[in-house]
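Written out below as structure tokens is the structure these notes cover.
With one protein chain removed, the remaining protein chains of the complex are shown where they sit.
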Amino acid sequence: MTNMKRRTLLKGTLAASAVGMAIGAGLLTPRAVLAAWPKDAFDAKSVDAAVSGLFGSAQLEGSDKIKIKVPDIAENGSVVPVSVETDMEGVEAISIVAEKNASPLTSSYNLGPGAEPFVATRIKLGATSSVIAVVKAGGKLYSTGKEVKVTIGGCGG
Amino acid sequence: MKKLLSIVAALGIAASLPYTANAGPEQDLQDFRAYFKKRFPQVPFNEFGNGVYAIDAESRAQWEAIEDFPPYEPSIENGKKLFETPFKNGKTYASCFPNGGIGIRQDYPKFDAASGQVVTLEYLINECRAANSEELLPLKGGPIADLVSYMAYTSRGNKMNIVVPNDPRALAAYERGKQHFYAKRGQLNMACADCHVYNAGNYVRADLLSPALGHVTHFPVYRSNSGSMVNLQHRYAGCNEQVRAKAYPLQSEEYRALEYFHSYMSNGIEVNGPGSRK
Partner (left out) sequence: MANTIKVRAKLAGDVTTVKALISHPMDTGLVKDKKTGKPIPAHFIQEVVCEHNGNAVMTALWGVAISKNPYLSFRFKGAKVGDKLTMRWVDNTGQSDSQETVID
């Protein structure tokens, strides 16, 4: 897709987003959302502790069925696009772990009914690090990782 | 950095300067374009509007991922809202601009013969506010960047069309801007041209230096660095400070002159702002 096309498309989609309506916070049934936040996993200082904190085990089986898309060299460590996708069956959760971050767990995604095993987001990387995708499927944990170089310093301000 | 530059100069790269003294804007523009065409022969002319993303595939891929849902969208939306909200006296910004302010970004900065001043969109926004008894906006970030983002967005696809009329005051402002661009300044003793002309495409530590051709088309930019919108003169101040020179006040005559020259050099390249950068 050329840049011009993308920009013309953007004009259209910007108009379309006016369709979304702002609804008050009472729309969803109240539940103890904060209680469900896995504090120990997010505070953990190692990959193993983070994964254990989430899933009760750090036993990861390497899998080439997981596709993780991250840049080789991050243009900016504050905004690193990441996407994880797999064609495995029975995926319940996907987690993204940045090995060298002070707290390696960046996020975890619980798939509900009908959800496809795909997630994309943008993360912060503190330093050159392996970014590891953990997939929980059929009760087991699988993973794959890719190194992302983070360079700091220059004139960019 | 100085050593690097003297090595570069020794290699004769600086030999083909993109300007001749006192040649006039049209000749300067031809020379400027010729220089960048020679330096980056693979880059189609209009693509220079994408800066480093026109010359580096790796960062381009990340930029495209981010453009999938651009972080500057809230700025455009807020800018539109601000633009359309009437002042206390009932008037709107539309009354202060040609074509109601829509699709005009490519014409600015403009030389205003009546006042003898080079006027930018930010300058006119505040002039409009003053004329309608509204408080002036701070000249960087926040609402003014959002307004300019919106105005840029409505102008996407229009080719930059800065006019330097045959008026000695306009030519003087143009020359002043050109002077600023090529003059060394600050403790690091560097000119805008040192990075963005002679070293365009090279790295200064982790940063890839963008070519000055097409520089202005994508401003204001959402910077991942700060998570906020940065307009052009805000960046000028940042760059001045980074070579440890004292920044000029935003919208001062000096920066308006610089923006005049700098924008003229992007003539013919399509407006594609607002943009997102690292």
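Chains: A and B, in written order; residue numbering restarts at 1 for each.
As a convention for this text, a contact is a pair of C-beta atoms (placed from the backbone, for glycine too) under 8 Å apart; a residue touches a chain by one contact, two chains touch by 3 or more.
As the structure is a computational prediction, the values presented were derived from the model and not from experiment.
**Q** Using the document's definition of touch, tell me which of B:Ser59, B:Thr120 or B:Ser224 contacts the absent chain.
**A** Within the whole complex, the residue contacting the unshown chain is B:Ser224.
**Q** Out of A:Ala98, A:Ile132 or A:Val150, point to the residue that touches the absent chain in the complete complex.
**A** Only one listed residue reaches the unshown chain, and that is A:Ala98.
**Q** Which one touches the absent chain: A:Val47, A:Ile66 or A:Ile123?
**A** Touches the omitted chain: A:Ile123.
**Q** To test your reading of the contact rule: which positions on chain A touch the chain that is missing from view?
**A** Those residues of chain A that touch the unshown chain are 13, 16-17, 19-25, 27-28, 33-34, 36-38, 42, 78-81, 83, 98, 101-103, 105-116, 118-125.
**Q** Name, in rising order, the residues on chain B that touch the hidden chain in the full complex.
**A** Against the missing chain, chain B presents residues 66, 68-71, 73-74, 224, 227.
Going forward, only the chains that are shown with their structure count from here on.
**Q** Just how far, in Å, is the C-alpha centre of chain B from the one of chain A?
**A** 35
**Q** Where on chain A does chain B make contact in their complex?
**A** Residues 3-4, 6-8, 10-11, 14, 71-76, 78-81, 122, 151-157.
**Q** Help me check something: in the complex, which residues belonging to chain B touch chain A?
**A** Residues 47, 50, 58-59, 61-63, 65-67, 70, 73, 76-77, 153, 156-157, 195, 203-207, 209, 223-225, 227, 235, 238-239, 242, 270, 272, 278 of chain B touch chain A in their complex.
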